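The complex appears here without one of its protein chains, the remainder shown in place.
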């Protein structure tokens, strides 16, 4: 079922993506953010909150002087470690309670600070490696079913109900479970702490919540004889911190996009670019597959028109991921089945788009999102739209398959909704298992022509972006019809230039590690 | 989306069907049945019931002596007409009330009897022609939507609720409405009379009921600007009589099969063969499209295994229909989407089967039946199976599309069920309108191989039937694993040999008419 | 006490149910509100009409989500299933051989005007159902399959004539209560003929439950998904009991 597409155009798109990312990479290399620094602290072992619920990493970074901050939190914190001989967590607590203050250690020499930090860095990376190996071991012993991997969300707002729901979903056939975050969390410039039971439209992403569901799914995996994956969002103002927590709690995937926060959450673009880079370096190391957010273009604007933007964004996300050291097998590029169900031959367009992505990114575990925008309270019709989405996915060999819910327009899924949704996917994908392999597209037919048209338009779009520069292109509303100024949006005050001598020991270690892997 | 099939095999199957039908035709030509004779009377204009609800045509035929019956009811009745000068209905009533008796006219000469009957035959055929022209006029003025023609059933048991349901269905998009009969009607050796409100699993087929729904649908057709067709069953012990009533009330289609009654209702085979022939002659003349019942093989036995039997039966039904003077455009051959939904790649087999029929019978308005057997109380899954059925139908260009109901396993459809069912068909057929035209099957792939295998096996099956003779083959349980003896089953006592001088003026007229059309 | 349960949407005891129905009124915002109040009158709270639309002139279709305050105490429910004994074909044959000492004569039919024989055939035919052999295959059963559309009178006459030990009646069509009507007529006629006590009387069909069957005076009822061996085990056990208690 191959589309005959212009391979030259694909190559040109990749070159354009490289040209687009290069200047942004330079910017990234010269900057850091409060969230990056907080994750460095978290990675070193700092956790917990103050009596008024402010996370310790936030307190520490906020307490740094601009000059200290510009050289990286690791150094200042390392001075404290060296001087006090405390474990990072203990030092963090002492700082949080006001018992100690990092400014007191300003004159501790760099050398011992670096040395003591280096040891904790090694310990931290070993821990992440251990989690990664644990995953590999489980995957070998408890193999997943073949793709499309059925993925469902849980989002009751209460982590304990979510746990129940996650386990039930696994039993009903889910291979990946996502705990959806509460509205508004992406705009919080800190990560909430502890188990939570009060979210709106989702449950807070906290390290404790990650652990609760991971443990429950690990137990279920053993019972079911197949490894059930867990995923969450490394997105919003705390992208790298969530990547950190996920690495530690052995999440398997993370929603993580190089531009989503900018376009859809009005997060400052510089903040986003810097944050996504460091998160992805971490994700690469933890063996976490990222899921990019191209589907969002389709929920806010017309899906037929936006197809080239989706493809262009996939090229950009791929390029940024490569630059952060991610191999193709960890780059879950996004797409979605969002064409108006009442459009004649809309199904043909969906097949064209899905197959196009499959051919252009053969090594990527494509993430295919279900119909959402055109779902209504008519759950019966909704279930049918989901069925054709399921069919398209199995025909075009998508990898990560977000199961559509018949109640999409109504509420975050009920336990029974997920069971019906999984039943839908299993039925359709089984009865039409090899359909895609048994047919060919009519040469120059509607499907092929559509795919070719999308590719041509994506190349044109990338050309325009490359010409202006990515930041200026975003300002000029080239993506999703949304304009964002380079210095506007949320979290801009948390971006700062690296001073000479800036030190991020994890970045350094991961880059070296990658060099040695030849990545 | 053409399958490469062995055209020679198709030709050989048609030859075998001819060889199978020929001896049966000889039998048919030499016999008549009580139901054929009753329809002759109905056609002449006899209707109504006696005080104890026995239809007048039944009373008259029952009162004939074996010798009179063997020469056909028309002659005996014609004698009465000639002698009394009454209209057929008046004579019928007088006979029913016992006021007159046909035996009293036994000595009236044949000539005047034939002459007076001939006049009523002409009147009767003119009436049927008028209904046929009326249909043609409406179809021109109120064109239907393009096929697949969406067909739904109504079956409340109460004709007035059925009328409401039929009109609502038309408004919701139905193009054909069937009023399903009560259980057991097919085994009644008479047609109930008048409007009825008490049926089980369906509503009695009566002429009054036909009229009530036809009028309501005619009004709806005008309002909607598209002609909505009405259909019922010319099946069971009163096949030709229902064909008569349908001709008069301008039904547009009729379920009518050359072997269904034998296999699935244990109706005597000789009765069935004779009855189907005369019904089809009438249907041909009234412009009624027949729908054959091959789907029934699939509801009682495994659908994957029974596919060759379905195809073999389609060839036999086609041949018998041709022999009754039906043009291809009136032969709605049956098939159904009945493969176990949990069979891997079952969808591929369904597509293969549907496309095979489409290619072998290009001129026939194929009737495609929905999944029924594997439907369960899980209405959500049922709706999905219907969706893939809808997809298969539009891909393979089926003509008469029976919409599946999500409540198939529960109850005869509710008004709301039909609306959901029509929504399902409209959605799927629109979003994938030209999908079938935009793909090709992989040469020698699973789909093509399946289609070829079915054709080969059907040829083999027809070969076996031709060798033994159809009646003996049925006795040997070649079809549907059911064995029926030639002289067993219901209604055998209503079959009798035609005596020398047997006269069926309608058969004669229709045959001449057909000769003049060159059919 | 007990074990009170409520429907579960996404939180324990939230009581959430989904509902759909048609109202014979044209669609409007007022129709949505009528639907909402109607569901309220049914006793639900938090009623959301998530879909409301015209489906024909004068008819509207609605989908609702709502919470029920009702709960059910599962500890009070003791349905005696006819399917409790899991026995193999050989075990069943052995049981009959030992406890009855002769072949049991079984007759099955689709009674009334019902012609849905697939279900009763699944129980009786050699081939069976879902890999479970039918009663014809058992050494200790002699079976008669009377097929479809067998009148109650004919069925009882046959039972009498052939000295049948167990009667199996099937009903698939349920419209207007025709199944209950026919099942009742059969039980009554057997009673009237004085045959009821000697016979193991079973019924089945997709809407049959054991509870309903026993209420109608049957020994057992078998619903959707029944396997032949479950029926065979029931007949054998019940017959053995009858014989034991007759001694």
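We call the chains A, B and C, going by the order they appear; numbering starts again at 1 in every chain.
Just so it is clear, contacts are C-beta pairs under 8 Å (C-beta built on N, C-alpha and C of every residue); 3 or more make two chains touch, one makes a residue touch a chain.
Nothing here was measured: the structure is a model prediction, and the numbers come from that model.
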Identify the residue among A:58, A:330 or A:412 that touches the chain left out of the display. A:412
Which of A:36, A:121 or A:168 touches the chain that is not shown? A:168
Can you list where chain B touches the absent chain? 155-156, 158, 161, 165, 376-380, 407, 409-416
Spell out, residue by residue, where the missing chain touches chain C. 5-9, 12, 16-25, 28-35, 37-38, 41-44, 48, 50, 59, 68, 70-72, 74, 77-79, 81, 83, 207, 209-211
Where chain A meets the left-out chain, the residues are 155, 157, 167-169, 171-172, 182-184, 187, 198-201, 264-266, 299-300, 373, 376-377, 409, 411-412, 414-416, 419-420
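FYI, only the chains that are shown with their structure count from here on.
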When the C-alpha atoms of chain A and chain B are each averaged to a single point, how far apart are the two points in Å? 60
Chain B-chain C separation of Cα centroids, rounded to whole Å: 33
Where does chain B touch two or more other chains at once, residue-wise? 420
Where in chain C do residues touch two or more other chains at once? 20
